[in-house]
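Below is the structure I would like to discuss, written out as structure tokens.
With one protein chain removed, the remaining protein chains of the complex are shown where they sit.
Per-chain residue numbering starts at 1, and chain names A, B, C, D and E are given in the order in which the chains are listed.
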Amino acid sequence: MPYVNIKITREGASTEQKAELIKGVTDLLAKILGKNPATTVVTIDEIETDNWGIGGESVTVRRERGQ
Amino acid sequence: MPYVNIKITREGASTEQKAELIKGVTDLLAKILGKNPATTVVTIDEIETDNWGIGGESVTVRRERGQ
Amino acid sequence: MPYVNIKITREGASTEQKAELIKGVTDLLAKILGKNPATTVVTIDEIETDNWGIGGESVTVRRERGQ
Amino acid sequence: MPYVNIKITREGASTEQKAELIKGVTDLLAKILGKNPATTVVTIDEIETDNWGIGGESVTVRRERGQ
Amino acid sequence: MPYVNIKITREGASTEQKAELIKGVTDLLAKILGKNPATTVVTIDEIETDNWGIGGESVTVRRERGQ
Partner (left out) sequence: MPYVNIKITREGASTEQKAELIKGVTDLLAKILGKNPATTVVTIDEIETDNWGIGGESVTVRRERGQ
């Protein structure tokens, strides 16, 4: 019955990639901790690059510099 | 001064339903734990069905199967 | 399949009160939004009063002043 | 390596204000706790006023009353 | 630069299992989305069974019934 929240920047993750992520994380929790996949919940938040900061600046600014 | 975060799939909850939810949860915390409604904060996140997984697959896929 | 996280200060909520809260929130989501109780998840975080701030000061300091 | 999540109502915070917030919080964690800015992550969630409740009612309703 | 939060019940996950989980999730984000492991952050919350509800009742009560 785990709950997993994944936050990534909104930069074009496809439906397929998100489905793979949901499947992968659910399998991992079953394999490592024996958690029941049927009650494993995964949510993905895609966050605008203006709203994500690291190193004291937004990802938007970092991307403009090529990082 | 509780803080409550409610995550649901984005599938058409109305403004009225969300207002009822805010009122209901706030009342519950006052009744059960004596919490002051004036400082009880409730936020609701509505999450795309592609971004919500249960049982290792997205809600989009489950809905297509009629679940 | 909603997920609800409730944060309260750690000030003696009993097992019974927490069970009531879990039941109450789950019922609310079923009644207002038709959500399936079987897959409604509720987690409660009890947070030390030193680690909870409102109005720019900790709850510990507020409690000492009788608030 | 702290992680900070800031939730505000979606009411027109500008890119510049959000950048200031990211910088300010990162600096604060470095100054007070000696945390390394390079691995300090800040995310900002802007939440619709219908989806934010305080005092048992939504911010939308409060704003209409001039609060 | 993803941020992942994993919530599980506090029922004896070992240091080794948690290390495996951190490694597994980080690898998954690199493989599926090309995310840089160096800035991928994973936190694990272990939650008392009294504080985790599903189906309207706490995990403590479910465990007593053998679920």
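By definition in this document, contacts are C-beta pairs under 8 Å (C-beta built on N, C-alpha and C of every residue); 3 or more make two chains touch, one makes a residue touch a chain.
Computed from a predicted structure; not experimentally measured.
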item	value
Shown chains that the omitted chain touches within the full complex	B, C, D, E
Residues of chain C in contact with the chain not shown	7, 45, 47, 50-58, 60-61
Residues in chain B touching the chain absent from view	1, 3, 39, 41, 43
Sites on chain D contacted by the missing partner chain, in the whole complex	1-9, 13, 17, 20-21, 24-25, 28-29, 32-33, 35, 39, 52, 54, 59
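Following the convention adopted for this analysis, only the chains that are shown with their structure count from here on.
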item	value
Cα-superposition angle relating the copies chain D and chain C, to nearest 5°	180
Centre-to-centre distance between chain C and chain A (centres being mean Cα positions), rounded to whole Å	25
Distance from chain E to chain B - Cα centre to Cα centre, in angstrom	21
Overlap residues in chain C, where contacts from two or more other chains coincide	1, 3, 25, 39, 41, 43
All pairs of touching chains, each written as two labels joined by a dash	A-B, A-C, A-D, A-E, B-C, B-D, C-E, D-E
